[in-house]
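One chain of protein is taken out of this complex; the other chains stay put.
Per-chain residue numbering starts at 1, and chain names A, B and C are given in the order in which the chains are listed.
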Amino acid sequence: MAIVLGPNQYGKAETRVVRIYRDGPRHEIHDVNVSTSLRGDFAEAHVTGDQAKVLPTDTQKNTCFAFAKQEGIGEIEDYALDLGRHFVDDIDSVDGARIQVDEYAWDRVVVGGQEHDHAWVRRGGEVRTTIVTVEVDSTSVVSGIRDLTLLKSTGSEFWGYLKDEYTTLTETHDRVLATSLTARWRYAAIDLPWGRVYEDVRRILVERFAQVHSLALQQTLWEMGKGVLEAHQEIVEIKLSAPNKHHILVDLSPFGIENSGEVFHAADRPYGLIECTVAHDETP
Amino acid sequence: MAIVLGPNQYGKAETRVVRIYRDGPRHEIHDVNVSTSLRGDFAEAHVTGDQAKVLPTDTQKNTCFAFAKQEGIGEIEDYALDLGRHFVDDIDSVDGARIQVDEYAWDRVVVGGQEHDHAWVRRGGEVRTTIVTVEVDSTSVVSGIRDLTLLKSTGSEFWGYLKDEYTTLTETHDRVLATSLTARWRYAAIDLPWGRVYEDVRRILVERFAQVHSLALQQTLWEMGKGVLEAHQEIVEIKLSAPNKHHILVDLSPFGIENSGEVFHAADRPYGLIECTVAHDETP
Amino acid sequence: MAIVLGPNQYGKAETRVVRIYRDGPRHEIHDVNVSTSLRGDFAEAHVTGDQAKVLPTDTQKNTCFAFAKQEGIGEIEDYALDLGRHFVDDIDSVDGARIQVDEYAWDRVVVGGQEHDHAWVRRGGEVRTTIVTVEVDSTSVVSGIRDLTLLKSTGSEFWGYLKDEYTTLTETHDRVLATSLTARWRYAAIDLPWGRVYEDVRRILVERFAQVHSLALQQTLWEMGKGVLEAHQEIVEIKLSAPNKHHILVDLSPFGIENSGEVFHAADRPYGLIECTVAHDETP
Partner (left out) sequence: MAIVLGPNQYGKAETRVVRIYRDGPRHEIHDVNVSTSLRGDFAEAHVTGDQAKVLPTDTQKNTCFAFAKQEGIGEIEDYALDLGRHFVDDIDSVDGARIQVDEYAWDRVVVGGQEHDHAWVRRGGEVRTTIVTVEVDSTSVVSGIRDLTLLKSTGSEFWGYLKDEYTTLTETHDRVLATSLTARWRYAAIDLPWGRVYEDVRRILVERFAQVHSLALQQTLWEMGKGVLEAHQEIVEIKLSAPNKHHILVDLSPFGIENSGEVFHAADRPYGLIECTVAHDETP
């Protein structure tokens, strides 16, 4: 039985590009982490070692830097589309490119109530993401958010679940619910006002988390995803991946102290992990 | 247009189970990190919040601990199969279970040339992994290794590659090649001597990395994968994911010092990332 | 020559306490990481193994949780003082206690312009810290901030430095300056409005970073520290530890592209590390 090369790709991961716009006294900053990955006619590179069709990962890195200047980094989706199209259009051996960009947010320093022209504090918290896939005859944009850490101190229950011989969990009608959300949504188009949509999706996710009276993290995720799709027809589907960051009520009764949902241990591991997709129904 | 629930799953991630066998004076240790994930009839849990068919992730965790005692942890593949079958067979609402187990190796302490009965040093380095998927009518075992960090100080070239306007890389006929390998291989059967196969696959991967004169990491990976498949008919395919951990030759010429492949800067980011699958050809 | 026990301490590290205040509909959250460390008469615990004078670290953890309810977590300095005094005053064998508390900030979710009563987004970014040391006859409070990541895209030079045979760095009159600051300041008193001082110190650090035209990170740190001490007589001294997070101007000239301070590679390692103390002069 012969041995064959299957699917393969290669690229440069985690090129840390910082782009400063300094056309006037008020600078702008875009701080991104770019990973490129190319697919195509690379069998010889594996099987015989002939690299004639392989654009080095070092060149891919250079391209990320050069495009940051030439094409610029406005919205990360456009930057990724530019890079992806370049690799597929301009390099013969490349059939497909997957460009992943994470963006780190910076807030302007405020001095005496005035925003500073060229100084920033890194915001921390959630990261804006995109994955753009360009192929010869198709292009997709999947944008997202990760590390969006949310907590509510009431308005969350968990009861009525299936019990088997290994079940010891106590039902609760009032618990802390916390998660560090990762969401990715697929767009129906490739020429959208990316930043505005991102801000609105983030707003909806956060608001729905807060407002939905939760019977389970599953239900909260569904409502968050549904809220996004109801407001955004240009989003085909959204995938939510949410660790249940357990906050365990500490038993203070041995010390004669009542603990009515006031003192919790924030546990690291294990954690629940709830994943679901919510989509616009495309059944005819 | 209606909004619908798509694929979904949930489980308990990273339950850290340590199992000691202490039937005689010479103890044994198995140190694992288990993640369980269940698929099935969970739409109501999302859409209405009704949890009647949801086995809590806390129960899944309890099951991991209970099975560590009752069924034991011998080979991680068998432990994962036991867990996966239990969830699918015994819980009505569950159609599929994905059980992921990482195992951390410990070496016995040696005192005066004698192996100690109940003391160990954690080995560090690579981690043995498995992902078992049990469905109602199928079962698959994909085992692997990660964090296997390899380096060779010669016997590696990179030249003859495609050059475009963004290419600045210099060709080389002698470089350091280093990677931190992740490999996953799919088995054709579910009743194999897992540990012996694992050790042999690891041996082949390491030996091929050392012995193949490399014209590119792509070629080295191909030869590593081919070596594994040639020796193991019971392995259907193997996926290799290998960061190219760049070791950059430091230019010492400004100090009047020649550097003939002796002093390198080990860079963190960006890194190349080469991924490929090697398979037994199943074309009829 | 005899072998003797020298300085020793023990405690419980990284107890993750979350305290919810829920006296009305509008909840409050305090999310902290507490480490306790005790010194005292513990020689027997080491030398003979007799634990009669050792308060278990498990008890220290319980105390952190119990005090979070009974004494409450208002300002982290007060919480740490309460814990430290308890261990020194109430446990005979304890002579000294070092209590370290990190606090993670949460922002209230805003829905339709209204702050939500019981839902938050974790802010990310910098962490507020304190280290309180209580001894039988003295108490000190050293508060601080860490992971405060700052960047300015101009207004920073580096030239006129010492050159030796290993110097290759090019002088610059315009560079990106970035750091992830850790600062710790020692208070002259133990009954201050901790939160207000913290906010003002943070404000000064950020503003001085932005406003000082920098000739080196050393000079910027000095000006930041001086700014804090000028405004706060109740602070005895401040220690600043600042990695120079290098942003390396990318050479785009091989591609015929000029790069006038617009495209940078954000490097991980190595990094500069500048540390200094600024103090009120106590020389008579």
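Going forward, a contact is a pair of C-beta atoms (placed from the backbone, for glycine too) under 8 Å apart; a residue touches a chain by one contact, two chains touch by 3 or more.
All of these numbers come straight from a predicted model, not from anything done at the bench.
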Item to check | Candidate in contact with the missing chain, chosen from B:48, B:168, B:211 or B:233 | outcome: B:211
Checklist entry - Which one touches the absent chain: B:74, B:96, B:155 or B:195? => result B:155
Checklist outcome for this item: On chain B, the omitted chain is touched by residues 15-22, 27, 29, 31, 62, 65-66, 68-70, 106, 109, 111-112, 116, 118-126, 147-155, 176, 206-207, 209-211, 247, 250, 252, 254-255, 257, 259-268
Checklist entry - For chain C, which residues touch the unseen chain? => result 1-16, 35, 37, 42, 45-59, 61-63, 66, 90-91, 93, 158-164, 166-169, 214-216, 218-219, 221-222, 225-226, 229-230, 233, 237, 243-244, 269-281
Item to check | Chain not shown, touching residues in chain A | outcome: 165-166, 168, 254-255, 268-269
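The definition used in the following text is that only the chains that are shown with their structure count from here on.
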Checklist entry - Copies chain A, chain C: same or different interface, half of numbers shared as the threshold? => result same
Next on the checklist: As a quick test, compute the distance in whole Å between the mean CA positions of chain B and chain C.
Outcome noted: 37
Next on the checklist: Rounded to a whole Å, what is the gap between the Cα centroids of chain A and chain C?
Outcome noted: 29
Checklist outcome for this item: Touching at least 2 other chains, the residues of chain A are 15-16, 62, 66
